[in-house]
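Missing here: one protein chain of the complex. Every other protein chain is in place.
The letters A and B name the chains in turn, as written, and every chain counts its residues from 1.
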Amino acid sequence: MFSNLRFVQLILMLLIALCAGLTLLGILQGPADIPLANIGIILKQALFNTGAQALPNWQTSIILDVRLPRVIIALFAGASLALCGLVMQGMFRNPLASPSVLGVSSGASLGAVIAIYLGASLVSAWAIPLFAFIGASISLTIVYRVASNHGQTSVATLLLSGVAMSALNVAATSLLLALSLSNWDVARMIIYWTMGGLDGRTWDHVLIILPIVVSGFVLLVFYSKQLDLLLLGEQHALSVGVDVRRVRRNLLIISTAMVGASVSVVGGIGFIGLVVPHIMRLLLGPAHRYLLPACLLAGALTLLGADLFINRFFSEQAIPLGVVTAALGAPFFLFLLIKQRFTLS
Amino acid sequence: MSPLSCSNLLFSYDKKPLLENISLDFTAGQFVALIGANGAGKSTLLQLLLGLIKQQSGTVFIDGRDIHRQKRRDIAKQLAFVPQSIELPYAFSAQALVAMGRNPYLGPFELETAEDQRIIHNAMHQTDITHLKNRLVTTLSGGEKQRVIIARALAQQAATLLLDEPIANLDICHQIETLQLIRALTHSGKLAISALHDLNLAARYCDRLILLGQMPGSSATTVVADGSPAQVLTADNLAQCFSIAADIITCKGIVNLTNIRPIKEKIEQDNYATQSTTSAVY
Partner (left out) sequence: MNNLKLLFFALFLLLTAVLIHLQKGPLFALFAGVSSASTKIHGEAFPKTLIDGTGIEFVLQTPPTRIISATLASDHILSELINPQRLIAVSSYVDYPSLSNIVGFYDKAITRTQGEIESMLALQPDLVFIAPYSNPETVRYLLRSGIAIVRFAEVNAFSDIFSNVMLAAKVTNTVAQGEVVINNLKARIAFIKAQVKDKKKPRVLYYDLNGYSVGGHSLMDEAIQLSGGINVASGVLADGENKISEELAISLQPDVIVINQWVFNQDNQVGSPSAILQNKKAWADVPAIKNGRLYALPGTWLRSVSQHRIKGVEAIARLLHPDIDIYQESPHVQ
């Protein structure tokens, strides 16, 4: 099934179509009632600078400054999470590896909360992403160091230390929240930030996430062969000439940057990094030259889909975005597992 | 210039020396067997010779240059490795796996050229897996997987082939075929070094045996004997390193061990020795 190029192409086409469809839906649909015709005019105006029709400005604002950035951020954040999950699963040769399982997402969250607590987030829009990246790096470094001994990485230890690191990060975040209670406004900011979501995101946020994800993806494409080789195991990879240590280091830096960017813009979201790469691998096989674009697209449309879902049906409740991705992802994942009945090696 | 050699290798794990005083020189066209008891350190030595792990002191030379000063890619063009593990949990096709052997010669985006394809197919033919080329490796038997990995090593076209128990999972017919293949490759100029646990097969196909074991009074492994099968497979060596006694028969110039039996008294004495060296040796 996998070596069938036509099937792969079909799946990729389908993913592109779904992505495009959801993007369109995200632009056309929203709590504010804007007629389709108007949207068309606004988009044409923005792209081609034609037609100075007398449309209410607020409609233009909503389409161009609220919906459009929101959709773009959802796409790229989702893509980033899925790509990182793919890379981690390949590097550590374990289908359970993902940014959230290894403590990287929670580390990024902690970094962002520290930025809010210190007030740095009000000084500069880059404060949260910077702190998030630092938090993610520290977590990953600790987890990796604990699990590696004499150049060998035990995967079981890796996952366990990831769990421990996550617990530590979450505890630290709670601690900061408790400390901040005396300043009610900061406490509220922290609480609502940790719930994640895409409301209120602007083009500034797009500037943070888009370059990192695009460049990350391009770099990863360069590594797609190496990623394939790493799947065989360290010894096999080394013996065919892969500089495993250096490749791992570079891949970890790239994924940490992408996770840091993603978390800092949409908060901590689990499941996409775990489930999407796995589903894609079950459909398309292990070759990264197909998996990389597939995960990019599938992650993008998953997060966008989840966001559209929340906004359509639960717009007034404060439901964290991560809850929806888990609720949608988990059953589908279980279904696939039952079908495949694979055993974790 | 010797394609592979090492001098005064010392390897320890957590301050305990596992391998010491290993100085070896290899020449092209040799088929060398590394023999020794389980846990003696055959795998460790192979990994040291490949530069996969780093020794505490001593040097490994490829073509006269220190292996740890060279890039992995360049090393892979000169040394190919067939590891012991045949775990391949990812659903690549057999051909795709063999094609990975061409990695040292291709850039990140280069596809295999016609010449590469020829080399790949040749490697598959030599290991008799051509009929499996489109099968997913996850569906292959242990022996078939082993041959796929050997084919990959052959596709690397390296001058030196290092193998860690390459016939462990094969049935007898394929065991013989593989050993014949390796011997043929050495006759055409390659150097092959293989860890083998079957002493008779080693004696039959290899012109040089290196026996790894502990010298009396030491807990670390070193080279106990190095030479032709007749020189290495002596009653003393068999008793000291394998705790066995056997009838050593030379027939048509090939050494053969028959009537292999364990030595009881030696077993008790050796138990102390093996207990103290049973820390994980890779």
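Quick note on the criterion: a residue touches a chain if its C-beta (ideal position, glycine included) is under 8 Å from a C-beta of that chain, and two chains touch if they have at least 3 such contacts.
Computed from a predicted model, the values in this text were never measured in an experiment.
Colleague: Counting contacts across the entire complex, name the shown chains the missing chain touches.
Modeller: Result for the missing chain's touching partners among shown chains: A.
Colleague: One chain is left out of this view; which of A:119, A:211 or A:331 touches it in the full complex?
Modeller: Per the contact definition at the top, the residue touching the missing chain is A:119.
Colleague: Can you tell me which of A:32, A:207 or A:330 touches the chain that was removed from the display?
Modeller: Of all options in A:32, A:207 or A:330, contact with the hidden chain holds for A:32.
Colleague: For a quick check of understanding: of A:9, A:141, A:183 or A:215, which residue touches the chain that isn't displayed?
Modeller: A:183
Colleague: Identify the residues of chain A touching the omitted chain, counting contacts across the whole complex.
Modeller: Within chain A, the residues that touch the unshown chain are 30-34, 56-58, 60-62, 65-67, 119, 122-123, 182-186, 188-189, 192, 197, 199-200, 202-203, 311, 315-318.
Heads up, the rule we're going with is that only the chains that are shown with their structure count from here on.
Colleague: I'd like the Å distance between the centres of chain A and chain B, where a centre is the mean of that chain's Cα atoms.
Modeller: Here chain A and chain B have centroids separated by 44 Å.
Colleague: Using the touch definition up top, name the residues of chain A that touch chain B in the complex.
Modeller: Residue positions touching the partner: 2-3, 93, 150-151, 222-226, 228-229, 231-233, 235-236, 238-244, 285-287, 345.
Colleague: Going by the contact rule set out above, which residues of chain B touch chain A in the complex?
Modeller: Touching chain A: residues 13, 47, 50, 52-53, 71-77, 79-81, 83, 85, 87-93, 96-97, 100-101, 103-104, 106, 108-109, 134, 136, 149, 152-153, 156 of chain B.
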